[in-house]
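Here the complex is missing a single protein chain, while all its other protein chains stay put.
On to subunit A.
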Amino acid sequence: MPADEGDVVLGPRNITNLPAHKRNISVVFQNYALFPHLTVAENVGFGLKARGHGKKQIEGPVLDALRLVRMESYKDKPIAGLSGGQQQRIAVARALVVKPDLLLLDEPFSALDRKLRETMQVELKSLLRDSGITAVFVTHDQEEALGVSDRIAVMNAGRIEQFADPSTLYARPQTPFVMDFVGLSLRLNGAAKAAGEGRSVVETRHGVVRSDVGLAPGKAAIVGVRPELVRAFSSVDAPAPQAGRNRLEVVLEDVMVLGSKTVLHGRCEEPDRLICELPGIKAGFARGQQVVFEWAVEDTLAYEAAA
């Protein structure tokens, strides 16, 4: 597929019109794409053989690569008998052994079950750190993106919305899309009112929300906060309103006890979302209960809503 416009530059090389086999970019596919007619070692050695290396030059690097993914005892096994996780390890070894300028991982772990996926993420991360190869990791799994990457580009309809390290991306999303896409958040639509320089007050259906972000008065706005920064109190024990904290009166729609956290959902209408995450198992909340959600003004995210 030819490019409509622009160039793809990798290091010093313009690779826009280079055929795939000359780009020196290895790809790890979602469905592994291992060669079914070759053994494990032959799969890993494929790239070196294609580059014209002799048998003896191939053997060493292949064994090293297999050792790296802890699959050296499988080297003479056929591909068909391997589990999904083992196959993906071979695919990673096969991609790394050719020392690519760039490693492209196209949703590599999405076919694996959750536990195995997490193990593979940890392994891959240390593999990439040790080998020093730059990798582009494509994923729809936000947790995976946050956990594996040094920097994340959040894309929306072909455009990059934000390109930042995971903590910045999570704590300070630049657009409402990034806030909604990466992690969950309490978010409310509203209208900005006149406030001081570098501050804003947004009137929402559920109450007034203040933030340290300047917004043009009179415009439609979106405010939000990460749910683990929100505290919840039953209306009876709620502390008195204080400066520097936002406070909303909420009727609980649902209480979900997830073990490591308890998630409270407040009653609201789409696209508003009232959500609070408390660590551990929290008793004393029930559906229909009147509660107070409150959080720091400085943690509040605020955006002008797109017209």
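The rule we apply is simple: a contact is a pair of C-beta atoms (placed from the backbone, for glycine too) under 8 Å apart; a residue touches a chain by one contact, two chains touch by 3 or more; residues count from 1.
By our rule, contacts and distances are computed from a predicted model.
Within the choices "RsbT antagonist protein rsbS", "TonB-dependent Receptor Plug Domain", "ABC transporter permease" or "FAD-binding protein", the name that UniProt assigns to the complex's undisplayed chain is "ABC transporter permease". Shown as candidates are A:M1, A:A20, A:A194 or A:A283; the residue that touches the absent chain is A:A20. As for the chain not pictured, it touches subunit A at residues 19-27, 29, 31, 33-39, 46-47, 49-51, 78-80, 94-95, 98, 104.
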